[in-house]
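What follows is a short report on a single structure.
For this depiction, one protein chain was excluded, whereas all remaining protein chains were kept in their positions.
Up next, chain A:
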Amino acid sequence: MPERKVIVESPVGLHARPAATFVQTAAKAPIDVTVAKPGGAPVSAKSILSILALDVKNGEAIVIHAEGDGADQLLDELAAIVTHP
């Protein structure tokens, strides 16, 4: 079950430009990717509206989960977007 728990470092949280970059990256992958707040219900990482509605703020943790070919590499890429704004 490849997943990453990361702290969102972007000053605006997972909104605006970081959210758009995150979704654009996830959408390019042929496999399913989800994002959740720890203990919360996962939403599709390919859906900008679902991500915005999660309302992840700067300093909050998220869990990114993917399964299938290239999952690890994709998770690294997505984690980098939110940890290196």
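Worth pointing out:
Everything below uses one rule, namely that contacts are C-beta pairs under 8 Å (C-beta built on N, C-alpha and C of every residue); 3 or more make two chains touch, one makes a residue touch a chain; residues count from 1.
Just so we're on the same page, contacts and distances are computed from a predicted model.
In the listed set "Amylo-alpha-1,6-glucosidase", "Fe-S cluster assembly ATPase SufC", "Phosphoenolpyruvate-protein phosphotransferase" or "Sugar ABC transporter permease", the entry agreeing with the UniProt name of the missing subunit chain is "Phosphoenolpyruvate-protein phosphotransferase".
Only one of A:Arg4, A:Lys46 or A:His65 touches the absent chain when the whole complex is considered: A:Lys46. Where chain A meets the missing chain, the touching residues are 10-12, 15-20, 23-24, 27, 43-44, 46-50, 52-53, 55, 85.
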